[in-house]
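Have a look at the structure below, then the notes.
Shown here: the complex without one of its protein chains, the others still in place.
In this document, chain identifiers A, B and C correspond to the written order of the chains, with residue numbering beginning at 1 in each.
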Amino acid sequence: MLRFALGRLLQAIPVLLVVITMTFLLVHSAPGGPFSADKAVPAEVLEALEAQYNLDQPLWQQYISYLGDVVRGDMGPSFKYPGRSVNELILSGLGTTAELGLYAMMVAVFIGVIAGVTASMRPNTMQDYVPMTAAMIGICMPSFLLGPLLVLVFGIHLEWLPVSGWNQIPGDKILPAITLGTGYAAYIARLSRGGMLEVLSQDYIRTARAKGLSEFLIIGKHALRGGLIPVVAFLGPAFAGLLGGSFVVETIYQIPGLGRFYVQAAFNRDYTMILGTTVFFATLIIVFNLLSDMLAVWLNPKLRQQVRGV
Amino acid sequence: MDSNSLDTMAEKGTSLWEDAWIKLRKNRLALMGLGLLIFLCLVSLLTPWIAPYGYEEQDLLMGATPPSAEHWLGTDVFGRDMLTRIMWGGRVSLMVGFIATAVALAIGVIYGAVAGYVGGRVDAVMMRLVDILYALPFMIFIILLMVVFGRNLLLLFFAIGAVEWLTMARIVRGQVMSLRKQEFVEAAHSLGLSQWIIIRRHIIPNTLGPVIVYTTLTIPSVMLLEAFLSFLGLGIQPPQSSWGLLINYGVETMEEYPWLLIFPGIALSLTLFALNFLGDGLRDALDPRTSKD
Amino acid sequence: MSHFSALNSTTFSTKSKTAIHSCPRPNTLKAFAVAALLVLLTGCGSSESNVDSGNRTGTLHWGNGTEPQSLDPHIATGVPEHHIIKALMEGLVHKDSETLAPTPGVAESWTVNEDATVYTFKIRQDARWSNGDAHNAHDFVWSWWRALQPALGNLYAYMYFPIVNAREYYEGEVTDFAEVGVKALDDFTLQVTLDNPTPYFLQLLDHYSMFPVHQATLEKFGAPDERGTRWTYAGNMVGNGPFTLTNWEINRAIEVERNTYYWGNDDVRLNKIIFYPTENTTTEERMFRAGQLHYTNDVPIDKVATYRAANDPALRVTPYLGTYYYRINVNVPHLQDKRVRRALGMTIDRQKITDNVIKAGQIPAYAMTPPNTRGYYPPISLSFDPEAARQLLAEAGYPNGEGFPVTEILYNTNEGHRKVAVAIQQMWREHLNIEVKLLNQEWKVYLDSESNGDYQISRAGWIGDYVDPNNFLDMFICDGGNNRTGWCNKEYDRLVLDVAPSVKTHEERMAIFTQAEQMLMDDLPVLPIYTYTTKHLIHPSVKNVSSNIMDQQSYRELYLEGAED
Partner (left out) sequence: MALLEVNGLKVHFHTRDGLVKAVDDVSFSVDCGETLAIVGESGSGKSVTCYSLLDLLPKPPAKIEGGTAVFDGIDLLTCDAAQMRRFRSNDIAMIFQDPMTSLNPFITVGEQLIEPLIYNPDKSRRQTRPDARMRAIELLDEVGIIDPEKRFDCYPHEFSGGMRQRVMIAMALINEPRLLICDEPTTALDVTIQAQILALIKTLQQKRNVAVIFISHDLGVVAGIADKVVVMCEGTVRETNDADGIFYRTQDDYTKKLLAAIPEGPKVMQSRAQADSTMIQVSNLKTYFRDHSKASIGAAKNYIKAVDGVSLQIQRGEILGLVGESGSGKSTLGRSILQLAPITEGSVSFDGTELNTLTPKQLVPWRRKMQMIFQDPYASLNPRMTVYETLAEPLLYHGLAHSKNIDQQVQLLMDDVGLARASLRKYPHEFSGGQRQRIAIGRAIATKPELIIADEPVSALDVTIQAQVLDLILNLVERHNLTMLFISHDLSVVRYISDRVVVMNKGVIIECGDTEALWANPQQQYTQQLLKAIPLADPKSERLRMADS
């Protein structure tokens, strides 16, 4: 397993290098610099600023020195927030986003698996149609709509939950987690339904039934493990997507997470910040894809052994 | 080598598609979905002639009125008729939804099929490329596209296709990887068929199930993505509108003028359900095995 | 949308091999699910709202718009930064919260010489830095020296330019700072010498770019002209204002607490202010409704009407020292003709836009400078007159709009800008029968297009830095950085740059400005649309709220009802 993981991580190096290079070129060719503002910036001020951030050097020189910094683990200073380093900014948002992502994932898995499994137990009955229709809506309900709806209902009208914040008022993590998790819950519901339907038609389920096991054991012990493999394969990319896509939810709920940095950096042309967050998310995508592959392998005893040697 | 005649055969035989159509006709839900989609498309096509008002006709004194006899679905803040706006918006949304998805579908299916079929190092490189594209900052990419190529609707399709095909490719690749080990593919190989024909005739048709399902999910999300891109300035410009944009505006005023959100929302949801029913129906219809059980 | 991904991303080829394993683990899913529920449900249940607890403890919860880029007064540039820096620091003078007239700040008094070019400030004996250090005139000399270091990239360096040799020093023509007109005559006397009598000079001193900074702290964390050192971090920062920075969590909140060393501490009634980066006005409004904020930075435009209709006292709309206008690129062939520009200007029904489209109390604007800017009322020569406009357009060669090229309105992506543009687009179509297209661009792209002259008509806005017509009119000098229209009139330049600064009396000066603005409005390289308003939701428990065109609240005076003083 270790070697498998190492191999995949080695593959990640060229991927990251290409990502950095392409992003570097992209951001530097995008119109509008980091310092352009509504009020005209005098030429001498602009020069001073560019000199401070080495933007007056030829592009390739900037690229080389940036690469050098990245290798040393230094993502450089933020242009938009003078005095803050990109590392520091990413770190400041990371914990929050990770926590938000984790809760959202828990919501997604919890709701999704229950809905999917329920639906799969009696396919083509109301017990199937109702959760699956809900899943359909969930998949297509954009969070910019779901968020405000939840806030209005639970925050403003019922006054059960805070309308914004993160770790500031008790209960303020609930609505963001649900808003972010719902779309994924819907996907997971569909995936787990499909997976479970497939597994439930397997011979070994019949065997379990013939052994006199209860339905609960049959579903819970024999079917779930295989039925949720598609879900597990989905979790990695989903988690990475969740972290990267939390921008809307972070904005709606005023959450100090990474997603906002990611998007704002692009709008601000905060070159180092764009690169930093991109590299960070790229790494995240790679790592989570790897983790979910490893989890899928670990769940499958046959694959587990094959990989053990490798 | 006579692949042309293979194609003529496919056209002439009562092939998969013809059978699918026969089966689809028996599926009431799918037919309803299809009917609804055709209705929506027809309305969109005929909008310039049947819309009750001009889509840009403002009456600032009639701003944001709820549904009434004059304006069945109410008016927006400029006093423009919502029904008209939704009809015109449907033209944009449906077109973007279908064309952009078709682009994503074409690229994704071919790319995924090739990667999955060829496998090995080629697959590794192709999938790493997908990883890279996943990781690039989308926003900057869009901004740059807009600047380099200017604003136009074709570009919008390109931009949307460019993101959506990635997932499609991954799904198809996964399918193909399990398909290529099947005996019927080996049989095709032993017949001496070229790789391309094997992919096209034996592999891709067998990936249709998940592809169709994913496609029906993609179309609505593409419609919403269009709204986002239009916000960034890449898509359509006011006074033109689309369902995605109408919904976006509607969300802002959902408390004050709920009809501005509800009606475009219904339009999009109807499309979504129609697509879903049709998609499920198509998936079943295209799977010859479902007919007997 | 989410990324649905390969369901089949792992493949390994191979064969089995025997090995011994432990038994499969018990089903982890159940435990996971229970944990998820628990996490979500804990802490559910209502508690005291921010507003209630704030009223109890004297803590003001303030919606501040965005995360500040920097709290260094010589680097910061925006309004949100301004709000926070004003709590942490102060300059030589203040503005009266209603009249905006200068009132004593760090300087307890000042004198001005005969020709209004030499100001002598008496610094308070009891002025202290927030760490207790003594605060004197030398601090200002050092701070202003620092603010004029080119490497610092101070965007507001021009605020110093009325001072003798300040511009020359900044641009490197003078290298000895002693030649600049700032002198500490003794520890508590500061003398400032100006080139010209500058009536608005005292106002500038209340701008954060002229605030003093604590030398020892700055030097502790880096070179004085180094951008972005850590001296502004919570715990490091030393200021001279009524509050000190105690906590700064990025994108979450900035907390400032009472500075007990502040000379006016006895009069300060708030104990603490928490600034929230409320970027999304819709969210901010909901936070206010849920009792999480005392004061919002803004109100969503669609909500203003609702609050108005309900007669909600929380809504406070005040005219603002700012003009919303459209720039016209006079280098575009068909817009070179001033009759065309006039026709465009005369067919914008400003009243309808403010009343029916944006509906937030904005005032239709027919000139660049907002009315009553330090007693200045701009000349009005523009009106809504479609008939005359059509006539003008016909004279310019486009009868009934025929042959008029398709014209594009550029705006940066924003709901409000879109609404105005859509309305104007329709008005021009209707009244002039011309084809107008809209083009929205992302902020930085828009800035790029505008400063490159790569547009035809573009939306713009200008918020005054200080209350004086000069601040609005000197934008449009030839090749001015903020002109961007390509319009150039030497006579106008002469009036604004040479004549106005040299005249002695207020009346004369205003007459010059009137003359200049008349020229501008005759040529119409810009189409004023409305005068901004500021919109806030303010909780009734907040007292001593002031309304002024600078949108400035004085934290020294604000208090919360129910709070212990």
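The rule is short, and it goes like this: contacts are C-beta pairs under 8 Å (C-beta built on N, C-alpha and C of every residue); 3 or more make two chains touch, one makes a residue touch a chain.
Just so we're clear, the structure is a prediction, and the values are computed from it rather than from any experiment.
Colleague: Decide which residue listed in A:11, A:167 or A:300 touches the omitted chain of the complex.
Modeller: Reading the full complex, the residue touching the unseen chain is A:300.
Colleague: Determine which one of A:11, A:202 or A:283 touches the chain that has been left out.
Modeller: Spelled out, the listed residue whose C-beta touches the missing chain is A:202.
Colleague: If you put the missing chain back, which residues of subunit B would it touch?
Modeller: 1-3, 5-6, 8-10, 12-16, 19, 182-184, 186-193, 197, 201-202, 205-206, 208, 286-289, 291-293
Colleague: Touching residues of subunit A against the unshown chain: what are they?
Modeller: These residues touch the chain not displayed: 3, 202-204, 206-214, 217, 221-222, 225-226, 299-302, 305-306, 309-310.
Convention: only the chains that are shown with their structure count from here on.
Colleague: Chain contact topology under the given definition, line, ring, star, complete or other?
Modeller: Contact pattern: complete, every chain touching every other.
Colleague: If you average the CA atoms of subunit A and of subunit C, how far apart do the two points sit, in angstrom?
Modeller: Computed value for the inter-centroid distance: 35 Å.
Colleague: Could you put a whole-Å number on the gap between the CA centroids of subunit B and subunit C?
Modeller: 43
Colleague: Compute the distance, rounded to whole Å, between the mean C-alpha positions of subunit A and subunit B.
Modeller: So the centroids are 24 Å from each other.
Colleague: For subunit C, jot down the residues that touch at least 2 other chains.
Modeller: Those would be 1, 3-9, 282, 442, 444-445.
Colleague: Hunt down the residues of subunit B that sit against at least two other chains at once, touch-wise.
Modeller: 134, 143, 147, 217, 221, 224, 255, in rising order.
Colleague: Over in the complex, which subunit A residues touch subunit C? Could you list them?
Modeller: The contact residues of subunit A facing subunit C are 4, 30-33, 35-42, 44-45, 48-49, 51-52, 77, 80-84, 89, 92-93, 103, 106-107, 109-110, 113-114, 148, 151-152, 155-156, 159-166, 168-171, 173-174, 177-178, 183-184, 187, 191, 220-221, 224-225, 228, 230, 233-234, 236-238, 240-242, 245, 251-257, 260-261, 267-269, 289, 292-293, 296-297, 301-303, 305-310.
Colleague: For a test of understanding, state which residues of subunit C touch subunit B in their complex under the given definition.
Modeller: Against subunit B, subunit C makes touches at 1, 3-9, 11, 282, 300, 302-303, 305-306, 352, 356-357, 413, 415, 418-419, 421-423, 425-426, 429, 437-442, 444-445.
Colleague: Along subunit B, where are the residues that touch subunit A in the complex?
Modeller: Against subunit A, subunit B makes touches at 124, 128, 131-132, 134-137, 139-141, 143-144, 147, 217, 220-221, 224, 247-248, 251, 254-255, 261, 265, 268-269, 272-273, 276.
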